[in-house]
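Here is the structure we will look at.
Heads up, one of the protein chains got dropped from this complex, but the rest are sitting where they should.
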Amino acid sequence: MGRKEKEHADTARGKRLDTRPQFSKNLLTIAMVAAIYGLVSYLVYSGNASRQLSNMLISISVYVILAVSLNLVVGLLGELSLGHAGFMSVGLFSGCLFSIATADMMPLTLRLPLAMLVGGLVAAIFGLLIGLPALRLKGDYLAIVTLACGEIIKNVITNLDITGGALGLDTGTIYSNTKTLLPFAIILVFITTIAMMNLKNSKHGRAIMAIRDNRIAAESTGINITYFKLTVFIISAFFAGAAGVLYGHSFANVKAATFDYNMSIEILVIVVLGGMGSVRGSIIAAILLQVLPEALREFSDYRMLAYSVLLIVIMLLNASPKFAELKGRWSIGNLIRHLRKNKAQEVANHE
Amino acid sequence: MSKIPASPLVPYPSKAMIPERDLDAVPVLETHHLGIDFGGLTAVDDFSLTVGKTEIAGLIGPNGAGKTTVFNLLTNVYQPTRGSIMINGFSSAGKSTAQVNRLGIARTFQNIRLFSNMSVIDNVKVGMHNSTKESLLAALTHTFGYGKAEKIANERALELLDFLGLADLASATSGSLPYGAQRRLEIVRALATNPRILLLDEPAAGMNPSETMELMENIRNIRDTFGIAIMLIEHDMSLVMGICEGICVLNYGKIIAKGTPDDIRSNPTVIEAYLGKRGAKKEC
Partner (left out) sequence: MIHFVQTLISGLSLGSIYALIALGYTMVYGIAKMLNFAHGDIIMVGAYAVIVVVFQLAMPAYIAILVSILVCAVLGVTIERLAYKPLRQSPPLTVLITAIGVSYLLQNVALLVFGSEQKAFPQIFSFPAVNIGQVSIDGITLATLIVTAVIMVLLTLFINNTKLGKAMRAVSEDKEAAGLMGISTNRTITITFAIGSALAAIASIFYGATYVYIKPTTGSMPGIKAFTAAVFGGIGSIPGAMLGGILLGVIEQLSKTYVSTLWSDAIVFGVLVIVLVVKPTGLLGKQINEKV
């Protein structure tokens, strides 16, 4: 008996699993984000950024974080959440109130991270609260409950005096421009992206994906569904909340009504277009879907129309097998493999 | 008294689950008058069974007899209406399916249930979930012991895959595997959960005779290497008669016979259950 096991162990060590592909994929994503921010920062701080670009940057960063965090629920866990904007909202208001209250006590450098933490934690608590009823529900029922919770949050915040009521919260005292907020945005985007990529490639990520792929089998393999469903809601809510605080600091006035099911749907569209479960996809889609409407501003009347037609066309294309084949052939992975093959060919020819 | 040998592939179950008891004295699985009703229909009734530590047991019966229902009861996918189940001497009453798995019972499914979008090795690593020491913090930061835990998990997963000849396919998407390989992967994943008894639901379904022979070899290998019990639901009589040491026959949710292959082969009640009152010997 001992000898047979030893044989298996030796064979296994011989076939050391190549974990490089996943790691280099993640590295590529980080590099991409770094490159984009590098370029953008240069433009902003050297004064060469257009007003349009400058105004969009924080917003885009926030949407990237929102999309990447929603991807955890929708892409990794496979559940439809239509209330993500609610988490952002809760985080935004609690964090900004904290920031306003401590505006005189601390400089922004200390205050903002703390506010983001506060916002994130409050949102995380709501993530738990909303995750609990969500445990018993599946599919469309879960979607409706998350939507309902998002609307409840919006309604309640709009009615509270402390958050400024229907006129919104006056964030004039904590408002900061893009130049000031950009470093914080960059850091938060990096933290979120790295955390999500790490999670995906870990024991917890595998458990979550197992629940998505086959809930009954996951349970039979000893995975505690409740724990993971709640963890997913809590973590994704945390990042949405933190992003919300950042968002709030970039405006002079914020109304809860902005963060309704329409916004939740916007984020969902980004996640689906970017590819479910793909962090890099969410980032690219978030950027594109914020930049595109702005770029189409010339056709301003028709831009939302074009956007909706584009959405439908992309969804239809995604479903057609021919397009999938084209996508596969032209993917970046294939390109790299093609280049490597050519390189190897060259080397072989020289010898 | 001899204890279960410590195989490097199968670490001792955690002390927290099964403390000082001498596991030899206790059968790995024991059910007493297990039964379940669905509305007005009694699907399983008075199911009492004992499975020894390293026994290969068979659960057979005509279609619709309730065999898979029994498996679902044993793993608490259904909560029994009556009766009790003891796994390694511990009652599984009121526990969730995940908790029951941690008590030492793992299963495969009649219609393969793999994590089809995940790679082969990831499927196995999910099976090793409860023995992988990786905290949430480690997962988020890829430090705090992440590297070590993943390395151990990788190596162990490859060993297990190699055991059933799947190591070459480790990075393939499990949904793209041929049927036979998918079935074997399900078994590997179940083994990865460190069970004391493995439940196989129709493992030979859709296999030709040579594949079935290989399966028989594999099942015996698993029992010999890991020192665990195996219970299988099967319709293929050559497989059942070939490797099962004890067989339990189910019909209409009730046990109609229990015994060795020879007992069952010549039992008139069993023959009648499968073939009606004609009485010819059945060979699937």
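Order of writing sets the labels: A and B. Residues in every chain begin at 1.
FYI, a contact is a pair of C-beta atoms (placed from the backbone, for glycine too) under 8 Å apart; a residue touches a chain by one contact, two chains touch by 3 or more.
These numbers come from a predicted model, not from an experiment.
With respect to the chain omitted from the figure, which of A:L147, A:L181, A:M196 or A:M263 is a touching residue?
Spelled out, the listed residue whose C-beta touches the missing chain is A:L147.
Just checking the interface: what residues of chain A touch the absent partner chain?
74, 80, 133, 136-141, 144-145, 147-149, 151-152, 155-156, 158-159, 216, 261-262, 265, 268-269, 272-273, 276, 301-302, 304-305, 307-309, 311-312, 315-316, 318-320
For review purposes, identify every residue of chain B that touches the missing chain, sorted by number.
Interface with the chain not displayed, on the chain B side: 68, 72, 77, 109, 111.
Following the convention adopted for this analysis, only the chains that are shown with their structure count from here on.
Any idea which chain A residues touch chain B in the complex?
For chain A paired with chain B, touching residues are 1, 4-5, 8-9, 11-13, 15, 17-19, 195, 198-199, 201-207, 209-210, 212-214, 216-225, 231.
Would you tell me which residues of chain B are touching chain A in their complex?
It comes out as residues 5, 7-9, 75, 77, 96-98, 101-102, 106-107, 109, 113-118, 121-122, 125-127, 129-130, 132, 134, 136, 138-142, 146, 149-150, 153-155, 158-159, 161-163, 167-168, 170-171, 189-190, 193, 224-225.
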